[in-house]
Structures are given as C-alpha cells and as structure tokens.
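The structure under discussion appears below in the form of structure tokens.
Omission of a single protein chain aside, the complex is shown with its protein chains in their original locations.
Chain nomenclature is as follows: A, B, C, D and E, assigned in order of appearance, with residue numbering initiated at 1 for each chain independently.
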Amino acid sequence: MQSAFDAKHSRLDTSLPSIRHLQDLIRNRKLVQIEITTGEALEGVLAWQDVDYLALREPMGESLVLINRAAVVLVRSLR
Amino acid sequence: MQSAFDAKHSRLDTSLPSIRHLQDLIRNRKLVQIEITTGEALEGVLAWQDVDYLALREPMGESLVLINRAAVVLVRSLR
Amino acid sequence: MQSAFDAKHSRLDTSLPSIRHLQDLIRNRKLVQIEITTGEALEGVLAWQDVDYLALREPMGESLVLINRAAVVLVRSLR
Amino acid sequence: MQSAFDAKHSRLDTSLPSIRHLQDLIRNRKLVQIEITTGEALEGVLAWQDVDYLALREPMGESLVLINRAAVVLVRSLR
Amino acid sequence: MQSAFDAKHSRLDTSLPSIRHLQDLIRNRKLVQIEITTGEALEGVLAWQDVDYLALREPMGESLVLINRAAVVLVRSLR
Partner (left out) sequence: MQSAFDAKHSRLDTSLPSIRHLQDLIRNRKLVQIEITTGEALEGVLAWQDVDYLALREPMGESLVLINRAAVVLVRSLR
C-alpha cells in the first residue's frame, strides 16, 4: 500500500517553478553549473531529477554523478 | 489526487511575513544581496520564489540562478 | 482550505520557551547578537519572527535583514 | 485547535534517553560544554530545552544564550 | 502497531531513480567514490543502503563504514 505520505516523498511536484525549470534544463540538454555546499562547482548536463538527487553527466564523464539535492546551493545554466 | 500533505509542500503560505517580504522584493524589483551557506554573497533581482528555490537574475546574467532555500543564510535589500 | 499540516508550518507555537524568549527580545527592542552557520555575527534589534526567518534591523541599516532560522546558531541578548 | 501534528513539534518526548539526559544536566546544574557546527565550544549551565533551542547560562553571562538544536554537535558534561 | 508514517521512514521507495541507481551500484559491486560534506572522498563498494545510511566497504577495510545520507554530497561510480 502506498500512503499519501509516501507518495509525497516519491513524486516531484511538477507544478513547482523550480521543478519545471530543472525539467527544462534536462529536456533542452543545457550545460549547467551546479554549486554545492563544499564550495565546489560541477559542470555538465542534467540527466534526471528525483526528490533526493540530481543526476549530472559531466562533459568527460562516462557515468552519472548523483548530487544530493540537500547539497545543492546554486544551479546556473551556462548557455 | 493531491493530498493536504502534498499541498503543503507545493504552495507557499502567503500569510507568512517572510514570504510576503520576499514577494514584495520581487514585485518592486529591489536589488537584493543573498548570502549563502558557502559564505558567498550574490546580488541581483529576485524573479520568483517557490518552496524549494529562490530565482535570482544577476545584473550581468542572461539566465536565472536557482538558489536552494536551504542554502540561504541572509537576504538583504540594497535600495 | 487550510489543513492542520499547513497550519503547523505557518504558525509559531507561542507556548514554546524559545519562541517566547524571541518574542520578548522583539517586544523589548533588545540589542541582540545572532551568530550564523558561516561563523558571522550580526547585531541589531529583532523586528519579527516567523517559522522560516528572523527579521533583524541593524543599527545602521535602513531595511530589514532576513535571517534563515536554519542558519541561526546562537542568539544572545546584549543588554 | 491543537492537532497531534502541532503537538509533536511543541512537546519534547521525555521518554527519549537524550531528552532525559539533557533534563538531568539541567536539574543538576551540571557544567556542560556544547560544541556547535561552527567548531566553537560554549561552556555553561543549561537553563532549559525545548524542541528548537537549548538555553545556556554562561559563567560570566547575565542573559541566556539560545543555541539552535540543529547547530548542536556535541554535548559533554564537565563534572 | 506500524503506522503509514513509520513505514515511510523505514522503507526505501524503490521506484525512485536514485534509489534504483544506488541499488544497481550495490548489485554490480561497482567501485564508487562518495564525497561528503566535510570535503572528504571515500572509495569502496556499497554493501547496502537504508533511509538513514549508506554502508561502504573500503578496499582495505575489514568492516563497513556507515555514511550518513545527509552527509552525502556526490556519488560517482568509478568503473
């Protein structure tokens, strides 16, 4: 059984501007810069997002990097 | 179906002084300085807010910067 | 419709000692020092509090500084 | 009206070992050292705790220091 | 009695891309690099995940290292 509470945590609210903004960055394969709590900045193309992580494909990377949403500070698109 | 729980997380409570304060900064296109957990300070004009992010337009920037609300430390308006 | 859940997040529980303590600092216009997660310390008089932010008026400041409650480390009153 | 949800956030669960441990430190006026996220360590006697803050009286201090529970890293009693 | 609320916190939502991604890294015994909030990076093979921790077996380690999920910044697989 899936309760309303579980549901909340599993599904992104696609009516939120920020979720839609990130979804657009994914769809348009925009180059983004993501700054994280350690002060580091990662560049790449977002592959997907869920409630816990953003998945980034780095220019040279073969595999995805999972970025904890709680560790995200800034998201900039680099056109 | 949208539960009360989902609703809480998707909608801003516009009766809160801080939400209204931010809404005023957006409406009046005030120049703001936002200090974040990394110690950095960003300047610009707020474009919108949702429960997860503040969207800032930087003076020279062409695209919006999403600032994770959890990473916001201080918001100052610079008149 | 306002659910109990929304309500919780919008209203301060004024029976809590810490909320009352902050409310007293506001009412008595006490000079306070607020230390935040970046290590910085701000001084001023608290104007209001809500569930997300404390609003501080700095001695020289013309506008309020919003301080994210999650970024507050210490609150000291400087008599 | 006070919902079960509000209640949770307002009342400490006094059956928790850590809440009882802190309550003992308060009752016995033990000198404690509290290390916080900034790396700083404060010393004093705990005056009270609620769900959001610990209130500390420093040896030389005339007024209470509120310590955000989220910023507490370690609590040591210094006998 | 186990409420829906308890349940949420105890079970991973295996329909989430990030949970599945981590589950694949575990199943395929991939060498991973996990960067944490302190800036440190750990390498090893993930043994299991639950809602609170990731368990990592380091190349030279005899016992598991528990990594607080809240302290995880990045997860990279190193093929």
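Operating definition for what follows: contacts are C-beta pairs under 8 Å (C-beta built on N, C-alpha and C of every residue); 3 or more make two chains touch, one makes a residue touch a chain.
For clarity, every value in this text was computed on a predicted model and none was experimentally measured.
Student: Quick one: jot down which shown chains the absent chain touches.
Tutor: Spelled out, the missing chain touches these shown chains: D, E.
Student: In the full complex, which residues of chain D touch the absent chain?
Tutor: Within chain D, the residues touching the omitted chain are 4-5, 7-8, 11, 13, 15-19, 21-22, 35, 37, 39, 69-70, 72-77, 79.
Student: Take the complete complex as the reference. Which residues in chain E touch the chain that isn't displayed?
Tutor: These residues of chain E touch the chain that is not shown: 1, 3-6, 9-10, 36-38, 42, 48, 50-53, 55, 61-68, 70-71.
Everything that follows uses one rule, which is that only the chains that are shown with their structure count from here on.
Student: Chain C to chain D: how many Å between their CA centres?
Tutor: The computed centroid separation for chain C versus chain D comes out at 18 Å.
Student: In whole angstrom, how far does the Cα centroid of chain D sit from the Cα centroid of chain E?
Tutor: 31
Student: Roughly how many whole angstrom separate the Cα centroids of chain A and chain D?
Tutor: So the centre of chain A lies 36 Å away from the centre of chain D.
Student: For chain E, jot down the residues that touch at least 2 other chains.
Tutor: Residues of chain E never touch two or more of the other chains.
Student: Draw the chains as points, connect those that touch, then say whether the picture is a line, ring, star, complete or other.
Tutor: Per interface graph, the chains form a line.
Student: Taking all chains into account, which pairs touch?
Tutor: Final set of chain pairs in contact is A-B, A-E, B-C, C-D.
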